[in-house]
Every structure is written in structure tokens, then in C-alpha cells.
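Of the protein chains in this complex, one is absent; all others appear in place.
After this line comes chain A, so read on.
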Amino acid sequence: MRAKKRTTSLPAARMDHVPDSYTHICQTHTHTHTHTHTHTHNINTFTLCIQTLAKIRSNNMVNKRVPEWLNSSMWSSPATGSSPPPKSRSQSSPSHEDRIANHTSKSSTVTSVNASVNETRESPPSPGVTRTKSPSESVTEAPATITEVRDPLARSGSSDNEISPREDASRQAQLLEELSRKTINLGELQRLASLGIPDGPGIRSTVWKLLLAYLPRDKGLWPSELAKKRAQYKSFKEDLLKNPSEITRKMEESTSKNGEDKGLLSRSEIPEGEHPLSLGETSVWNQFFQDTEIIEQIDRDVKRTHPDMHFFSGDSASAKANQEALKNILIIYAKLNPGIRYVQGMNELLAPLFYVFKNDPNEDFVVNAEADTFFCFVELLSGCRDNFCKQLDNSVVGIRSTISRLSQLLKHHDEELWRHLELTTKVNPQFYAFRWITLLLTQEFNFADILHIWDTLLSDPEGPQETLLRVCCAMLILVRRRLLAGDFTANLKLLQSYPSTNIGHLLYVANKLRSHSTS
């Protein structure tokens, strides 16, 4: 759907007004103020700015499309939508919803005064959320009219970002019901999980294990599978976490000749030239010393993981035990995967997994959390391995190519922003997107939000990469006002310390991108 540019008779606002109103709008956006008088004021300036922008755009003679739903969704105010927000989370109380509904209706009246109004805008849908209606339906309903003005929310299709606790409970019930079945329908579970997993006890832990294919679908097989995997991990630990002295001791069969009390001590041959200073590639000792570097690196990184969380850092015995477990997992992974070994950042991917599994109310799962985490970590990394491999950086599957895909995605959805970022302000996406993509956004948000985002990422049947790119694109689009107003330094600063946002809204926008990708 293309927005037709139209010049207006209103005087163009001065450019230096623009940043102020943008930030002001953003602030109100995040604070979700609903005083109508300030709101009206915002709308005026906002409209002005939009028109100014439109003018600038139209001057450029190139088709830069800003999707209409995008404009309205900036206000993040869902009327209680009829179409389901596939990736939204309950973040606020029901009363907030009501306020937003008022907000929407008021805003719609104001816009009708200002500029082209959308006659065919549908009225704010009823509060009942029907899960089955897909977001694409609401999008196609949106009529094609001129869109310099921010469109009222209803047009975007009811974007219900905040789910009432009532719906949260119902989702929890649905999940529990799904989990209690004898054979779990993975597709159904993925769909449910992508809506967000409630924080109820043990649910997330079990669902993640299922999504990462650690637990088989047939519930009856769980005990045997778990026992097998845990025994395997135990044998890994015994084999790989030993030092060479013990290994050489096991290698030789001869007993120590302690019998004699006096006399020259007998010298014995060394098995296979295994001595500590050996420089041979296959020498146990040599490998040990080479591994020491990696082990030291792992040790340093584990100590730096989430220093603000008592679970991971601090002097308590449990924190130390957790760190020890993280270290063991990373060391064993590095030894089992000589191609990729350990790369800084893997500890960040490991931390949420271990946290979720360790906080399971089921005693059995808690005790074996380390083993479970190891296998799930392997599964998670199998999709992301290529990002960590330096040699693959410039290849088709490497991180550079992924970043350029993100760039293309942004260009497809919001060409104006893309142009501004990459060409005008020359913010190379590698500066910010590298960390977003390789660490699956663990460094951008607080821990609770990370868990919610990962619910969505892990529930994608094609693997987290595609969804991740969409979420990154949504992150950029959500702060587009500030980005468009900023220069290189400001934009880089903003993107490298991304402001905290409503995660539900972010995931909602990301999902909208999916449905828009073909339009």
C-alpha cells in the first residue's frame, strides 16, 4: 500500500522544531499520558511534522513508503483489539486498556479536524479477543487513503498489546492443557508459546525444553530420554574435565614399585611420549595447556555474566555453584566442538537457559539443570553457530550477510529510515546490529524482558533467526522518530543503549512485519 504524498497549505515547520516534538511524542508514548489537552497539542505539532516530512519526502521524488499501520502503532495504544496480537504480553492492568480506548476515540476526532480522515475506519472493536483472527485480516481492511496524518489506531487493526490478566490466565490454562496431553502437538505449542509464556511455575522451563527438542513429544518417553541424556552429560564431565595427571595415570597399567626401601629408583618408559613438555599435537598435556587459555577466558566471562543478579554473581554459595555449572557447560562445549571452541558471548546465550531451568519447581529438574541446560544450549547454538565463526564472517551464512539481510528488511519496510540511517547519517548496521543478532538481544533489555522475547524467538518453527531479524527491524522502527532526528553520534548512542520499551508492543510490531513482508 503506497502512501501518496500531498503538499499542504500549512506553513512548513522549522526543522529545529522537529526534534523537540519528536522526543516529546516519544516521551508521551512511553509514559502513555492520556491527558487530552496535551494530547491535542501533540497532535497538532505531530501533524505539522508529518506534513513537513511529507513535503520533504515528496521533494525527493523517490517512493519511500511508510506503512500506515506504522504511524498509528506508534501510539501503542490498543483499543482492545479483535485481532490477536501474536506476540504481545500482558504488561498493564485492564484499566489502562480502557483509558487507551478513550484515547483512541478522542484522537480520531481530532484528526478528523486536521486533515484527511479515514471515513472507513472501523470503530474500536469490542474487548473480546478472538485468537483465531489473524493480523493480516485487519491490515487488508485498512482502506487506501492519504496518510500524512497519523491514522487512528482502529485502522491499523486492533492492536491489542496489553492482555488483561484474565487472558493471561486463559493462556496459561491452555498451555497447561497442552502440556498435560500424552503426546504434545508441537505446532500448537509453538503457536501458544509465541504469544508469550506466562510466568507460572515450571511452565517456561518445560516449554523451552520442548521447543528446543530436548524433551520428546511423547510424554511417556520423557523419563528414559532424560535419564539417557543426563548419563551422557555425566560421562562427558568425567572424560573432559580431568587434568592430564589423572589421564596418564589411567593410561599406564603398571603398578608403582613401592616395594623397595633402598636403592636406585627404576625408570620406566613413557607411554606414547606423553610428558608434560610435549609439543606434539596429540599429546594430552599439550592439549591441556592449550585448553588452559580457553578455560581462563571462560572463567573470566562467567564471572562477568549478569553481575547485577544474585543468581549469577556475588559471594553466596549458590551463585558460585551456578557459575561453576556455567563454566563446566561452556568448557565441555568448547572441547566437544573444536571447530568453534569458545567465543565471548556464548555465556550470555547460556545464562537465560540455565536460569529458567534452575528455577523449576520440580526437584528432579533442578538437580539436573546443568545437564539439561547443556543439551538445550547445544541445540540453541546449532542455529547460531555461524555467527560465532570468524572465518564465516564474510560468507553467505556469516554475520555480515545476516546484518545485510536486516538492512534489506529495514529498507523494505521503512525505506525512509533506512536511507537516513545508512546513507545520510552513515550508521553502519554492524555497529549496533552485531550485538543484537549474535547475542539474541540478551544485552539490550532487562532479564525479564529477555525471557519474554526468547519465548517468541524459540517458538518459531524455522529457528530464531528470522524472527530475530524482524524484532530487530521492529526495534529500529519503534524509535524512528528519534533516529530520523538524530545525527551519527546521537543515533549510534541511541541504538547501542536501546531504551527500554514495552516488549509486548515490540513483539507485536515485529509480527506485523511478517505479515507485511509480501505487500
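Note that contacts are C-beta pairs under 8 Å (C-beta built on N, C-alpha and C of every residue); 3 or more make two chains touch, one makes a residue touch a chain; residues count from 1.
Everything below uses one rule, namely that contacts and distances are computed from a predicted model.
Only one chain is not pictured, and the protein name UniProt records for it, out of "Vacuolar protein sorting-associated protein 29", "Response regulator 17", "Histone acetyltransferase" or "Major facilitator superfamily (MFS) profile domain-containing protein", is "Vacuolar protein sorting-associated protein 29". When the whole complex is considered, the residue among A:G187, A:G263 or A:P307 that touches the unshown chain is A:G263. The hidden chain makes contact, of the residues A:T248, A:T425 or A:Q443, with A:T248.
Residue positions on chain A in contact with the hidden chain: 243-246, 248-249, 256-258, 260-270, 273, 275-279, 289, 292, in rising order.
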